[in-house]
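My questions all concern the structure below.
Omission of a single protein chain aside, the complex is shown with its protein chains in their original locations.
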Amino acid sequence: MSTKIYKGVIPPVVVPDTDDHKLDVVSFERSINRMIDAGVNGLFFLGSSGEVVFSTDNRRLQVIEEAIRIVNHRVPVFVGIIDTEVERVLEHGRVAQELGADVLVATAPFYALGGMAEVEEHFRILHDELDLPIFAYDIPVCVHIKLPWKLLAKLGAEGVLAGVKDSSGDDVSFRYLCQENEKLGHPMTLLTGHEVVVDGAYLSGADGSVPGLANVEPAGYVRQWRAACAGDWATVKAEQDRLNEISHIFDVTKGVQGYAGGVGSFKCALHLMGIFDSPQMPRPVKPLTGENVEAIRKVLVDNGLLEA
Amino acid sequence: MSTKIYKGVIPPVVVPDTDDHKLDVVSFERSINRMIDAGVNGLFFLGSSGEVVFSTDNRRLQVIEEAIRIVNHRVPVFVGIIDTEVERVLEHGRVAQELGADVLVATAPFYALGGMAEVEEHFRILHDELDLPIFAYDIPVCVHIKLPWKLLAKLGAEGVLAGVKDSSGDDVSFRYLCQENEKLGHPMTLLTGHEVVVDGAYLSGADGSVPGLANVEPAGYVRQWRAACAGDWATVKAEQDRLNEISHIFDVTKGVQGYAGGVGSFKCALHLMGIFDSPQMPRPVKPLTGENVEAIRKVLVDNGLLEA
Amino acid sequence: MSTKIYKGVIPPVVVPDTDDHKLDVVSFERSINRMIDAGVNGLFFLGSSGEVVFSTDNRRLQVIEEAIRIVNHRVPVFVGIIDTEVERVLEHGRVAQELGADVLVATAPFYALGGMAEVEEHFRILHDELDLPIFAYDIPVCVHIKLPWKLLAKLGAEGVLAGVKDSSGDDVSFRYLCQENEKLGHPMTLLTGHEVVVDGAYLSGADGSVPGLANVEPAGYVRQWRAACAGDWATVKAEQDRLNEISHIFDVTKGVQGYAGGVGSFKCALHLMGIFDSPQMPRPVKPLTGENVEAIRKVLVDNGLLEA
Partner (left out) sequence: MSTKIYKGVIPPVVVPDTDDHKLDVVSFERSINRMIDAGVNGLFFLGSSGEVVFSTDNRRLQVIEEAIRIVNHRVPVFVGIIDTEVERVLEHGRVAQELGADVLVATAPFYALGGMAEVEEHFRILHDELDLPIFAYDIPVCVHIKLPWKLLAKLGAEGVLAGVKDSSGDDVSFRYLCQENEKLGHPMTLLTGHEVVVDGAYLSGADGSVPGLANVEPAGYVRQWRAACAGDWATVKAEQDRLNEISHIFDVTKGVQGYAGGVGSFKCALHLMGIFDSPQMPRPVKPLTGENVEAIRKVLVDNGLLEA
């Protein structure tokens, strides 16, 4: 099972909601096509910013079905099968593989407290009982466990894990992982989820990125990846600098935190840019309004993504 | 909707699994009946120690159905409807109320990051769209948010919350909540989930307790509650001292953490005492073995719960 | 070395500063005498709320000298010798014992990361090289290490520690410690630092309390301790309820955090009550002003500590 095809820019797809909280299929198709046309190398559905934990099982099913229909084999489809513990994760995994996903992405167990013995067993069970490549999603800010790089490397070497999506905020650990993976013959695809430090991650040896901001500006991340492949580090850095200016949509808002500010700013921007018909957020989160919208509009205008 | 009936000892029911990970209905019935016979005032199913996050939706359904059949109106049935975000929680809530639960218990949202605006809206939606009394389950060790006592008091005064199960480990906050609830006319039932400090919580004005250890030794908690109602604080304290000696089943184990050591020690003890047919744990957690079992056996023997 | 004398209410003494950041000896004497006259059982200088980490070595010396002069053997004098690591703590300890302190109070090491081996060795060195009884000050919110009750009990049984001041916020751990200390023959004096849950701590078997709020209202804590000694738990609880109403000086302020709000509210209240000539705070902290002062005034008036 080659992982060589899973390289490059694989955005976590932000999901558009209608005002009455249904999946907005038209906007979804528009946004997916825009990213594929820009040259992304894959798409990751039902990640943290893809509303996975907000979605009922029926909604997850609908997102996967529409995603696979729209993508139509143009790029590989990664599907998040995120849930609290392994029996529930397995259920999501079986649905996703039946519907035609290419890769399954799972976090460590969460809510119940445990140790690394349980984390390791969790990924082994997923590998044993599912048929697709499993990527570990390392996101301690949500899961409250950091996956140790030595454990990840071991599971990669044994074929349990096909890759890692690193949203750990721990660049030291990620760099060790990249280096160890290389020494082991590169069994895993290693992707950074930290969209504002992709340049450093590529220099470290990352195989690609999962930048939420690529929903807003996919072309920049695609150019950056191609520059990295060519060893043109000055361009890699310059593209990052430009993307980071756009990323200030995250920090110009006031009075909102977490998902409301993060994914909220993506949806606000996509709505302003005419890609999403509504900035609606999943309950109990509210969309950004008023001055926060204007602040995001200014960032988009200043960076040439929107006319004044 | 009176909350006066929800007082006293309401154990979070530990769920017995067969060796092949099915619900062991015979052991479940034995344990539930033992607690009711001991005089508990209610039972809480699908709490953190009731394997809620380990259970698929089908398994949750089965646990509730069997619980309601076995309890058969002898005591009120509390059901945990714990999941990541509100649409998923609502689905569990609708199932539980249809099956005949008396009270629904929900945590704050988890996994996705948010602020108190989202937490408040979450509980308001649950209250608006479900028909049963809602208890807030304050368990930051799992959910990674502490519910502020001022927010809880406000939601209680408005009738959004009927009660709180406090597993926050924050006795200062709980004491303020008890005092404020009293000043507001006692709209909420306030239960402590910290089984080794129930004496202090009762003195603080708690309406009851949700002690996991009552699965192992319900009679002691029942005597303690009755002493508290009678204002016999020396007995309240003495019962707690005795229960705490039994609670060392939590800390005599080695090499295990979190759920494996906590709920694992309950299941091990219940197995040794002949109440559970198996100490099996939900995957990926393993049951306690070897020296850990012997250490727990010794605690039970030393405290008269098992013959040597 | 008997620890029996160290029981009851031992307030951590708040230090008055002049507007130009000198020790205000007159206010200091007024406040100390007021607490001794109210019947407190000891006084703790240079604790966290006693500006210990804000004070230069010269200022610490001056505080101890004045404290010992003013107290003049009426009650035992506890002195905090808090610093980052053991050689520095030893220096403070030698000064304090030379000046006539009765008990030395030390935290675990902080700033540098370590484990329990270092914590244990730290307290052993203090015990070996200093001549006075050593109390461990368990304050993870400042030190970022929780002292495990099993380690504390072991060090107590061996005579390394003469007592513990618990500001850990972990009532479960404190209750286990009290119970274990009793089983060991009560070698240690166990004091709670959590002023709003002293009632529960006394019921748990605490030997006394170190309530910052006793700077503002010593008489209530003294009455509460006497009621606890008499086994009159209803009064213990009622006094706590009243004290907690006064404690809202902590949470009626806005726009301030940590020390500025906590010790700041004490100084503000003592200034309003005419005990401190100035509400000045140590740099870089600013005293409370404006609406925050008015909010605290209202709490004091509502609770009969100040005329309207």
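For the reader, a short list of remarks on this structure follows.
The chains carry the letters A, B and C, assigned in the order they are written, with residues numbered from 1 in each.
Keep in mind that, in the parts below, a contact is a pair of C-beta atoms (placed from the backbone, for glycine too) under 8 Å apart; a residue touches a chain by one contact, two chains touch by 3 or more.
No experiment lies behind these values; they were computed from the predicted model shown.
By the touch rule given at the top, the unshown chain touches A, C in the complete complex. Touching the chain that is not shown, out of C:125, C:172 or C:219: C:125 (per the contact rule at the top).
Within the whole complex, the absent chain has one touching residue among C:219, C:256 or C:273, and that is C:256.
Only one residue from A:179, A:257 or A:278 touches the chain missing from this view: A:179. Hidden from this view is one chain, which touches chain C at 48, 53-57, 59, 82-88, 91, 109-115, 117-119, 121-122, 124-125, 141-144, 256-260, 262, 282-286.
Summarising the interface, chain A meets the missing chain with residues 169-172, 175-176, 179, 194, 196-197, 199-201, 203-205, 231, 233-234, 236-237, 240-241, 244.
As a working rule, only the chains that are shown with their structure count from here on.
Contact topology of the protein chains: linear, an open path with no closing contact. Where chain A touches chain B, the two copies mostly use the same residue numbers: shared numbers make up over half of all numbers in play.
Note: centroid distance chain A to chain B, computed from Cα atoms, is 36 Å.
Note: centroid distance chain A to chain C, computed from Cα atoms, is 49 Å. Those residues of chain B in touch with two or more other chains do not exist in this structure.
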